[in-house]
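A single protein chain has been removed from this complex, and every other one stays in its place.
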Amino acid sequence: MTALLAARGLRLAFGGVKAADGVDLDVRAGEHLAIIGPNGAGKTTFINMVTGYLKPQAGEIAFEGRPILGLSPRRIVRLGIARSFQLPQLFTEHTVLQNAALAVASRGTFWSAIRPLLDGAHVAEASELLGRFGLSDLAGRRADALNEGARKLADIAMALALKPRLLLMDEPTSGVAASEKMAIVETLVRVLREAGVTAVFVEHDMDVVARFADRVAVWNQGRISALGPPATILEDPAVQRDVIGIRVREGADAAA
Amino acid sequence: MPGWIADNALLIGLAVLDGLSYAAAVFMVAVGLNLIFGVLRVLNIAHGSLYAIGGYSAAALGLFVVSRGLPGWLVFPTLLAASVLVGLVLGPPIERLLRRTEKEEPVLQLLVTFALFMILEDLQKLLFGVQPVVFDAPLKMLGTVDIPFGQDVIPFTAYQLFVLPGIALVTLAGLAWFLRRTLYGRMIVAVTTDREAARAMGIDAAKVTLLTFTAGAALAALGGALASPTASLVPGVGAQTIVLSFAVVATAGLGQIEGAAVTSLLIGLGRSFAVYFEPELEVVVPYLIMVAVLLVRPQGLFGVPETRRI
Partner (left out) sequence: MSRRALLELVAALAAAAIVLLVAALVPWLRFVLTIAIAKGIAVLGILLLLRAGQVSFGHALYVALAAYAAAFAAPRMPEALLLLPLGALVSGAVGLVVGLFVVRYREIFFGMLNLALSMVFYSVLEKFYALTHGTDGIRLPAIRYVGTALGPEEAGWATLAVAILLALGFGAFVRVYLLSPMGEALSAMKTRETRLEFMGIPARRVLLAAYVLSAVMAGCGGVIIAMTTRHVTPALAYWTASGELVFIAILGGAGSVFGPFLGAFGYELTRTYAAALVADAWQMILGIVLLGVILFAPGGLWGMGRSALRRRPAGEGAA
């Protein structure tokens, strides 16, 4: 089986901190791959490198067999890789519908058309998309008037509106109230399966990982220290000690 | 090249002299502008008017001192007193107004300072009239220093040679010491770096902003007061000064007082060389320097590039 995305030997250090220290990672077409690991390990850096925001000091990244390293974020999006953000990046002066419609419009005949954003095809597609995410009721609201859960979903909806073949999600449930979390995950699992999109997501909540992921990669000290199905990885004593244990302690600190 | 320098020694000498004193005055304005930007995040267009009003006030008070036959040396403390007065009278109300609009969009804040500029320009005309004001007593009192330049001997006015650059240097050193070594200075730096964090640490950000603004206003007024003996005062000097200070601040990059000093020197000298050698280019040179610098270094000579965290 050929990889949709193939990263080889990625290295990137910030000062003395090695965010990536020789990372090899394949993303298979159709799978949902979770990346877990301690804070500051470089998980977000991986998304930033794939999307062209950061340039690794060494290594190669190929998407559908085509090298993409050194391309601008804009070019990489056009090739079919979209991302969402840990802190949702919505256009806060626009309504949710306008946000989604702008994402839809950015895909197609954006330059040729000087016709209203909120007419016809853009709006039909954007509304349908928001419906799939359960955001129809909020479509007319300004994006800065949403709660964190809806913001996260809208952010991901905008990425999906680009019709990517690979979707990268940076902590899709962080900052969301615990009671809302699983509802969001259920929505995401359903929408992404329907869309048939390959997804990579960085996540700290192991319940979310267990529900969502086909495979789990453990990112530790700039390397992939373990890779496999969730059942195996999440039960691995070493992973529990290095990653999950840390999460539990952090959770306890936050509660204290 | 050496031949050219020998032939033009007189002009070069004059250009350097004028450039230095000009740079000193511009630095006083630009450094205040920079400090105020740091704490309020707004580029104060009215800052040039404070320079002009400082100059007029110093000239008016100085002429009064001279006309009453008071001891001549009194004009120097008068220059200083006039600047402090302008800073204290105009600084706090302007700062109050800007803090009131703190929550508005940056464009609106900028326009508040533009409105203030319009008001102060007319206020200045109403108070001091539109006829050129000449006040060169301090210049005459200190006399000249003869400096050999090639075959020529150029009489430099001691005021432009020592007083103006001297006070600018003292200001630079004093500010650097104040910001790095004193509690209040460090509070200003803290508020500049991260207002919210500074507040969380218990720093009274409002007080720090008021202090910084008043000090910045007084510095601009002092720049005007110090420059007033070297050139006659005319309406429009505030508008000229502010655009030049903008050029200094943008060229230097934000947040660096030493950077503002070096850039003031660069732009002051560039401008005065233009005055003596290519007078057509006088107004253009500072902006050409700015455009050239920003082409190569978008964040300014001494600015730190901002990376957005996502």
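Some observations on this one:
Letters A and B name the chains as they come in the text, with residue numbers starting at 1 for each one.
Rule of thumb we're sticking to: a contact is a pair of C-beta atoms (placed from the backbone, for glycine too) under 8 Å apart; a residue touches a chain by one contact, two chains touch by 3 or more.
Small disclaimer: the values here were computed from a predicted structure and weren't measured.
Residue-wise, the contact with the chain that is not shown comes from B:246, picked out of B:27, B:213, B:246 or B:276.
Touch with the chain that is not drawn comes from one residue among A:58, A:118 or A:145, which is A:118. Although one chain is not drawn, the whole complex shows that of A:55, A:78 or A:190 it is A:78 that touches it. From the options A:107, A:132, A:165 or A:211, the residue with contact to the chain not on display is A:107. Those residues of chain A that touch the chain absent from the view are 51, 53, 72-74, 77-78, 82-83, 85, 89-95, 98, 102-103, 105-107, 110-111, 113-118, 122, 140, 158, 162. Hidden from this view is one chain, which touches chain B at 37, 43, 45, 97, 100-101, 104-108, 110-112, 114-119, 121-123, 125-126, 239, 243, 246-247, 249-250, 254, 279-284, 287-288, 290-291, 294-295, 298, 300, 308, 310.
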